[in-house]
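Note that one protein chain is taken out, while the other chains of the complex remain in position.
This part shows chain A:
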């Protein structure tokens, strides 16, 4: 009986360690997706995150970011682009157009209202 229990404990411990490693790898080691080059306008689907997650846009040109929220989670109901001073409510299943004209190059992150989901805008020359 003791042996059996010991085996259970070993299995639970090993499974636990594997589980922790898996969680670490799955959430924290994810590779950043290659950015999608955008000229003029892009549809960004808001569902469990932003797709495409990273976009690259040209400097000094107006780009339309069309956010379409398909996720009912209240966490995603707002999108915040702090570098562009934009906080917009995204009505469910509706296209919200946000126009930005970046004046400098670099990486600009945006997120949901509670900063749980993230997207990235890379501005290039």
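Quick note on the criterion: a residue touches a chain if its C-beta (ideal position, glycine included) is under 8 Å from a C-beta of that chain, and two chains touch if they have at least 3 such contacts; residues count from 1.
We adopt the following convention: contacts and distances are computed from a predicted model.
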- Task: Would you kindly match the missing chain to its UniProt protein name, picking from "L-lactate dehydrogenase complex protein LldE", "P-type Cu(+) transporter", "NADH-quinone oxidoreductase subunit J" or "Acetyl-coenzyme A carboxylase carboxyl transferase subunit beta"?
- Result: "P-type Cu(+) transporter"
- Message: Which candidate, A:72, A:101 or A:124, sits in contact with the chain we can't see?
- Response: A:72
- Touching the hidden chain in the full complex, which residues of chain A are there? Just list them. 8-9, 12-13, 16-17, 19-20, 23-24, 26-28, 30, 40-41, 47-49, 51, 53, 64, 66, 71-76, 80-82, 84-89, 91-92, 95, 97, 111, 113-118
